[in-house]
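One protein chain is absent from this view; the other protein chains keep their places.
Which chain is which? They are A and B, in the order written, and residues in each are numbered from 1.
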Amino acid sequence: MAKNHITTTINGDEYEFLCDTEQTLLDCLRDELFMTGTKEGCASGDCGACNVMLDGQLVCSCLVLGVEADGKSVETIEGMAHGDKLHPLQQKFLELNGLQCGICTPGILIAAKALLDRNPDPTETEIRYWLAGNLCRCTGYDKVVRSVQAAAEEMRKG
Amino acid sequence: MDDLRYEAPGTLEAAVALLAGEKGEARVMAGGTDVLVLLHGDIIEPDLLVDIKNIPELNGITQENGGWRVGAATNCMDIVDHQEFSAAWPGVVDGVKLIGSIQVKGRASIGGNLANASPGADTVPAIMAAGATATVFGPKGQREVPVEDIAIAPGKTSLAKGEIIVSFFFPPRPPHSGGAYLRFTPRTEMDIAVVGVGIDLTLDDGGTCQAARVVLGAVAARALLVDEAAATLIGTAVDDDALANLAAAASAACRPIDDKRGTKEFRVKVAAVLARRTALIALQRAKQS
Partner (left out) sequence: MATDLDDLTYDPNRKLKVVGTNPIKADGVDKVTGRAKFGADTYLPGTLVGKILRSPHAHAIIKSIDISEAEKIPGVKAVVTRDDFPDLKPGPMRDISVICMARDKVFYDGHQVAAVAATSEKAAKAALKVIKVEYVVLPHVIDVMDAIKPDAPILHEDLRTKGLDDAPDKPTNIIQRAEWSMGDVEKGFAEAYLIVEREFDTKPMHQGYIEPQGCMANTTEDGQIELWCCTQAHFVYRSRLAAILEMDISKIRVTVSELGGGFGGKTNFYAEPLAIVLSRKANRPVKMVLTRNEVFRATGPVAGTHSRIKIGVTKDGKFTAAECEAYFQTGPFTGSAFANAPQAIFTRYDLENVRAWGFEVACNRPKVAAFRAPCVPQIVFGVEGVVDEIARKLKMDPIELRLKNAAVEGYKTIYGDTFGPVGFVETLEAAKAHPHYSAPLGPNQGRGIGCGFWFNRGGETTASLNITPDGSVNLMLGNPDVAGSRVSISMMAAEELGISVDKVRPIIGDTSSLGYNHSTVGSRVTFSAGMAIVQSARAAIKVLCQRAAIMWDVPEDHVVFEDGYVRPASTNVGDFEPLSIADIAKKAGTTGGAIAGHAEINAKGAGPGFGVHIVDVEVDKETGGVQVVRYTVVEDAGKAIHPLQVEGQFQGGAVQGLGWALNEEYIYDENGCMENPGFLDYRVPVCSDVPMIDTVIIEVPNPRHPYGLRGVGEVPVVPTLATIANAIGDAIGTRPRSLPMSPPKVLKLIEQVAENGVDEAYVA
């Protein structure tokens, strides 16, 4: 039973791992690399808890095979802070109670960052539709959206 | 337990050879947003996955002979972000925008959406209404297929073993043309269409509809190109009477089922409502173009 040997860049560092063909990128991040910040909520691309950036594209890592990540660059929640400086999104989510249980939070932060990197001044509607693929059951989304708005404002100030 | 194999060929010929030569079950994979769900849900058990994303002909959005060629594996976000294509074919992009979530759109493709052959696929009514043709490549070479001839039943296409959808050609648009796609879902996003309607129409200089294509999704085993519905618009100014006739024709054409996403009765009613609304948007876009 030969496994696939994958080399990939994650949060700027090179990683190598072995995996079965069926293993998703999500499985590999968690079970082969022990990067458990990315979560499994549904394994079918409906909840967004597994969001990562793959070569600059926001994706569900449960819908990407580990083998597809070979030679590519991945960004996960573990790379969002810079040293001990939290990203403004992370900071605002903390200050404005944009998270309760926190299980959806890594996925939402990755998705929100992808939005703000592309559109630094989104409307409430744009934020809501961008995050439609990120389910949250605790917050009712209100403070999630407000946290994103506050972070966007902070980031626009530079 | 034989291991699942994965290949990512760089040419069409190599891909076709892998698919045609596979003794077991081979599956084409582009974005993987359908295939991986089926795989991990234990609904399919292929022996070989052929990843076609590295094949140049399957990627890209380019102008060609006054029309547009879109690689079948081009991801939906790239299509949505392509300003000129979106301006030329807003109805198609309506459908593309409604696939899944932003994350799913980052991987999903029109080729995959069509090849998956779900009756409720969001891009299919729109590309059928657009009169797009699919370039298909297989062991016997290349052929051009109107997109409405690809899906034949839920999960089934007319493609032969070893054939791949390579790209889509959207023909040059006459002036005063416009298209739109609407669907009904209970939530604002993330649902499969209960009913989908794609309409494309062309007006003459006087504002009379001279050509129309009306397609209904999620109301039959595959998307329906409804000539009778188109006929209600052709020769009219797409006024209230024409729209009422359109609505009735749309309802009449439905061959829906009761399933977890909607009842027959509901689909028939909503098809009428959406047909009218879609036609109005297509009309507006046709007038502005």
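Some observations on this one:
Note that in this section contacts are C-beta pairs under 8 Å (C-beta built on N, C-alpha and C of every residue); 3 or more make two chains touch, one makes a residue touch a chain.
Fair warning: this is a prediction, and the values are worked out from it, not measured in the lab.
Among B:192, B:224, B:242 or B:279, the one in contact with the hidden chain is B:192.
Summary of contacts with the chain left out: across A:8, A:57 or A:76, the touching residue is A:76. Counting the whole complex, the residues of subunit A in touch with the unshown chain are 20, 22, 30-31, 34-44, 46-47, 49, 76-78, 80-81, 86, 90, 93-97, 99-106, 109, 124-125, 127-129, 131-146. Interface with the hidden chain, as seen from subunit B, comprises residues 1, 41-42, 184, 186-192, 194, 260-263, 265-266, 269-270, 273.
Keep in mind that, in the parts below, only the chains that are shown with their structure count from here on.
Note for the complex: subunit B touches subunit A at residues 3-6, 8, 31-33, 36-37, 39-41, 49, 51, 75, 77, 100-104, 106-107, 188-190. Contact residues on subunit A toward subunit B in their complex (touch as defined above): 1-2, 4, 20-22, 24, 43-46, 48, 51, 54, 57-60, 62-65, 67-68, 111, 114, 129-130, 132-134.
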